[in-house]
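All protein chains but one are shown in place.
Order as written gives the chain letters A and B; numbering starts at 1 within each chain.
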Amino acid sequence: MNVLKQLRAVTLMGLRNIPSRLGASLVVVICMACVVGVVISILSMSTGFMRTVHNTGRSDRAIVLSQGALFPFASSISRDNAMTIADAPGIKRTSDGKPIVSADAMAFVAVSKKSDGLDAFVLLRGIGPQGFALKPEIKLIGGRMFKAAAHELIVGKSAQAEFEGFAVGNKVALPDGDWTVTGSFESNGSAQESEMIADSATLLSAMRTNAYKSMSVMLDSPASFDAFKTALTSNPMLAVDVSRETDFFARQSKPLNDFLTLTAYVVGGIMGLGAMFGALNTMYSAVSARTVEIATLRAIGFGAGAVVSSVFAEALLLAFVGSLIGAALAWFAFNGNLHAVGGLVFTLAVTPSLIALGIAFACALGFVGGLFPAIRAARLPVATALRAT
Amino acid sequence: MTAAVTLTNVSKRYRRGKENIEVLHGLNLAVESGEFLALMGPSGSGKTTVLNLIGGLDHPDAGEVTVAGDRLDNLRSGQLTKWRARHVGFIFQFYNLMPMLSAERNVELPLLLTRLSKSERKKNVRVALDVVGLSDRAAHKPSELSGGQQQRVAIARAIVADPTILLCDEPTGDLDRHTAEEILGILKLLNERQGKTVIMVTHDPKAAEYASRRVQVDKGQLSDETGTA
Partner (left out) sequence: MAKYIPLVWAGLWRKPARTIFTFCSIAVAFVLFGIMSGVDAGFAHILEVSRADRLFTDPRFGAPMPISFGERIARVPGVTAVAPRWGMVTYYRDPKNGMGVIGTDERFYATRPELSISKQQLETLRHTRTGAAVGVFLAKKYGWKVGDKVPLQSNTVTREGSRAWTFDIVAIVEDVDNPGLEGRFVANYEYLDEERVANKGMADRFILRIDQPNRAAQISREIDKLFANSASPTRTQSEKSQRESGVQAIGDVSFFTKSVIGAVLFMLLVLTGNTMMQSVRERIPEFAVLKTLGFSDKGVLGLVLAESVVLCALAALLGLTVAKAAIPLLQASFPDLPKFIDMPWAAILTGFGVALLVAFASGLVPALRVKRLNVVDALAGR
């Protein structure tokens, strides 16, 4: 019998044998399900978060903050500087020659979360006249657009879903009186959906301040970035930091992403280790239980390779089944759930690649868990094993 | 001499699958104190059942069982266990030692149930091992001992708490001729020198010769070796 046929025969024998070793086999399945379920759940936060971040930035847009500002709210750009920046080379212009830029004013509004009633802050961003040309991904999905001079704003769909009090027609308390929510928008799953948008000039005057917080520009092309940046940083009148949007958001999201990834590794690693010992235990006892059977097979003429592989095959199969269960549990429990972290609302995402990762992880554990027992099975001294009653 | 063991009109039924098999019916047996009795008979005749009844491991369905003056059929399970620890020592065909314990610790097991101190237990274990001639192997595990040696440890375990009755179920069944004779010799010694009542189930006529009396158990009833029921 050739090797593959042998392997198939031995493996099938072993698998048919599983019902008599049901308890121990279930242990592997359950352990793997737990580990994979937990790891995928943690990483679904990071995946969902990074997805939102990824959808937010474009490589042909740049963001300008005052020098040294760690985040937009700490930055300050005067009206004059905003005009200077708008004149820089590399900026795309509309058909009538206006630069596609937006100098943004910002305010934070305290709100309660619908999920647990706790506080959070939502960003109200006042955008310039070219704001919508700059961010074509913003699409109105309900109500109507705000009127520039009025105290009106539109709210992103994630913010509307996660926080109280943002239905169209509601009033939001802001400086200088209440503002009305006139509509809601979506923007391709980006972070913008957690924000509110209004007119920058109106917001500035309501806040009684003259300085913008940040400025975003649309570049002619991604390659124009360098010229744009050099023009600004070499200007002695300006003290600004210029970044591509994609880089900027990647930097902003790095701490949380790192934290989540580290947590997933630590928790997953430790649990995986525990599960692996469980797998080792099961496979060892499986080999023990089948000692006579294995020795008989060897005596008949089945090769050691087939025996070893059948032990692995069994371990991998159990791990695989367990990982599917764990992934399914994580998917049912968490996929699509809204999660709010520091004002950013995103959906947890159990993606196919995450599931694949979980399966791969479990199979790796199963492999290691099956390794030593498999070697043991191959090394069984045939004669002594056959004598055992 | 008062009888050490009296079985009066004892019946015992077992359920095998859907059937009720009557293993013993109306069996009568009297064993004198200090006797060495051999219970013989074909497989399935119920001789092990008789042993189990005498040892308080089982209750009869009908009849009375009196051992060392106590009515066993009246005792509840918990009382039976305590009684057994005091009065009976068991010896099995396959020794039934704890594989992970040394010979010493195996022999010590029955004494854990008593109030003896650690040093007193140690002393009694020494004595028991001396009697069976295995003092030099006290620290060995069963896997390091031969069949005959293991059976000797089992005997030491059976006598360490000084029971009046020894119940042996095919004690030489797994041993070669020479070793079997050694074991039977020890049993005879315990019977003659220490006055222990020994009841031994065996199918080996040569082993039965060591006994002072032989009875046949057949189809649930007794007959002595001369053959009539």
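In this text, contacts are C-beta pairs under 8 Å (C-beta built on N, C-alpha and C of every residue); 3 or more make two chains touch, one makes a residue touch a chain.
Note that the coordinates shown come from a computational prediction; the quantities given were computed from them, not determined experimentally.
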| item | value |
| --- | --- |
| Hidden partner chain, touching residue among B:47, B:84, B:137 or B:196 | B:84 |
| Omitted-chain contact residue, chosen from A:76, A:235, A:261 or A:351 | A:76 |
| Of B:98, B:139 or B:189, the one touching the omitted chain in the full complex | B:98 |
| Missing-chain contacts mapped onto chain B | 48, 52, 55, 57-58, 77-78, 81-82, 84-86, 90, 92, 96, 98-101, 105, 109-110, 112-113, 118, 121, 157 |
| Touching residues (missing chain, whole complex) on chain A | 23-24, 26-27, 30-31, 34-35, 37-38, 41, 45, 66-70, 73-76, 106-110, 116, 118-120, 174-175, 207-209, 211, 239, 259, 262, 266-267, 270-271, 273-275, 277-278, 280-281, 284-285, 288, 339-343 |
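Methods note: only the chains that are shown with their structure count from here on.
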| item | value |
| --- | --- |
| For chain A paired with chain B, centre-to-centre distance based on mean C-alpha positions, whole Å | 72 |
